[in-house]
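The structure under discussion appears below in the form of structure tokens.
The block that comes next holds subunit A.
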Amino acid sequence: MTEIELLSWARGPGLQIATIIFVAGVVIRILEILLLGRKANLAEAKGGEMSGGLRTVFTRTVPDRTTFKRSSVTIVFGYIFHIGLFVVCFFSAPHILFLKDIIGFGWPSLPTPVIDAFAVITIIALLGTLVNRLTNRVMRFLTNFEDLLTWFLTFLPVITGYVAFHRIGLTAPSLLAVHILSVELLLVIFPFTKLMHAFTLFLARWYNGAISGYKGVAS
Partner candidate 1 sequence: MSASLEKGINAFKRQVDSTVAAFFSSCVHCGLCAEACLFYTETGDPKRTPINKTEPLRRIWKSEFTLVGRVGKMLGLSKKIDDEFLEEWQELVYDSCTLCGRCSMVCPVGNDIALMIRKTREGMAAAGQAPEGLVGATTRAVTIGSPMGVKWPALQAQIKHVEEDTGLKIPVDVEDVEYMLLLSSMEIMNFPEFIEAVAKIFDKAGTTWTISSEAFEATNSGIQIGVSDIAAVLVQRIVDAADKLRVKTVISPECGHAYTAIRWDGPNLVGKAFNFKVRHILEVMDDLRKDGRLKIATKETRKLTYHDPCQISRRGGVIQEPRNLINMVSDNFVEMPDAGKMNWCCGAGGGVSANERADEIRLKVFERKKAQLDEVKPDAIVSACSNCRIHLEDGLEEYNMDIPLLSLTETLAEHLAED
Partner candidate 2 sequence: MSELCNDTDFRKALEALDDLQQRQVAALFVQHVLALSGDKRLERVLKTAAEADATQEELASALKSAHAVTFDNHARCGAEGNWSDQAGYFVARAAVAATTPVTQARAGGPAWQAAMSARMAYTSSLIEDASNRSAHAECEWQYQALSDYLNV
């Protein structure tokens, strides 16, 4: 297969297959959770469930001081790469063009040097999280194959994207194909891993806040 054929496949059928698996997988995982249901609470309420749940969805984003002091490396690196991924994914010009093709509209992009900076910071932060995962006593204990796999699946698109954009190494079409394929790999494996937290954390935080809110505690 020539590199043009590979790129066409990646952009065409590859993307379709990956998207279908991704969407179906995410929907199944979420349904698996919601269909289990939970029993109604018969105790006399002291506070609101909905308000408690919604509040925690937002407030859990900010760690309390003591927690931050004890786990600053994990928290800081974690935030940096999440924010970095978000900016690079949604504010780089080629990505916006790509999304515009699919959803019909786009939005202003950030200048290339800015995106570059975010990409590099994200790469460094991701490497930092890996080192942390392998050296921090608790994380080393908890880390399993899935943790390493998902790290790799997340890292690959960022690094291949940067390399493709700056035409380092192979020719442009090949680099682009590799980048798109790496994203498709991520999409396909995503629903079967902890990466689902991107969706399920809203449920988890809501449940947490609802349970506590019922008792009058802001969690």
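Just so it is clear, a residue touches a chain if its C-beta (ideal position, glycine included) is under 8 Å from a C-beta of that chain, and two chains touch if they have at least 3 such contacts; residues count from 1.
With respect to how the candidates were assembled, all candidates are chains of the complex that A comes from, given by their letters.
Predicted model only: the values in this text are computed from it and were never measured.
Touch, as defined above, links subunit A to just one of 1 or 2 in this complex, and that is 1. Of all the residues in subunit A, the ones that touch candidate 1 in their complex are 28-29, 32-39, 41-44, 46-47, 56-57, 60-61, 63-64, 66-67, 70-71, 74-75, 78, 133, 136-144, 147, 192, 194, 196-197, 200-201, 203-209, 211-212, 214-219.
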